[in-house]
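Encoded as structure tokens, here's the structure I'll be asking about.
In this view, the complex is presented without one of its protein chains, the others remaining in place.
Now for chain A:
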Amino acid sequence: MTLSDIAPSLGFSPQEMTAIVLSLKVAGTATVFSLPIAVFAAYALARWRFPGHTALNALIHLPLVMPPVVTGFALLLLLGRKTPLGAFLAEYFGIVFAFRWTGAALAAAVMSFPLMIRPIRLSFESIDERLAQASRSLGANPLWTFFLVTLPLAAPGVIVGAILGFAKALGEFGATITFVSNIPGETQTIPSAIYSYTQTPDGDADALRLAAVSAAIAIGALVVSEILQKRADATRAGK
């Protein structure tokens, strides 16, 4: 039994179901690909002092303060089909972002990145740096030290970051609709579908149902992240 089989019994139309599944796919892809980058960037910002430290930090947080439409527009200017970079990626790697679900995933990843990186960076910063020194003195090189000591200790923050990023990616709207438009079955995520329903007469009931789904996922994610945070605090307290 698949999700689309049980969809009618939940009162979802095939189009709504498509939007829900697509949203999960977009947000999942965005999270999977941006998490390793977020972990690396968070570690670099927390532990290294390098030229451009402040600039990198500002760049990462830019999507948080810029209007989402502007971020989407910037992506379009950078990665649209006819731009040099977009054409290059399409020709040599077969990767097309414009007006595809992959583009929706990219927009979601960019927009959720600042939210994802914050808890990860904070948990790296809260780890005693001398633990890494102890690990080095015991024979572990920097890479082993990172994977055996630093990353496991930062794991709660990484999980919280992933959950927050996933929830934010699910709700991304402005940059997505600007960058990849609102094509049912390809780029129409839950927020875009809600927007479409609100623009049609008698669409309010449908919009409300999807809004409820959206809220349920978001609240669920927050609850899970809260539980993990509590458990991590308990571990750190030595229980």
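Simple rule for what comes next: contacts are C-beta pairs under 8 Å (C-beta built on N, C-alpha and C of every residue); 3 or more make two chains touch, one makes a residue touch a chain; residues count from 1.
In this section, contacts and distances are computed from a predicted model.
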| item | value |
| --- | --- |
| Listed names "Peptidoglycan-associated lipoprotein", "Molybdenum ABC transporter ATP-binding protein", "Methylmalonyl-CoA mutase" or "Spore germination protein", matching UniProt entry of the absent chain | "Molybdenum ABC transporter ATP-binding protein" |
| Selected from A:Thr18, A:Ser34, A:Thr71 or A:Ser135 as touching the chain missing from the view | A:Ser135 |
| Chain A residues touching the omitted chain (full complex) | 128, 130-131, 133-141, 144-145, 148-149, 152-153, 235-239 |
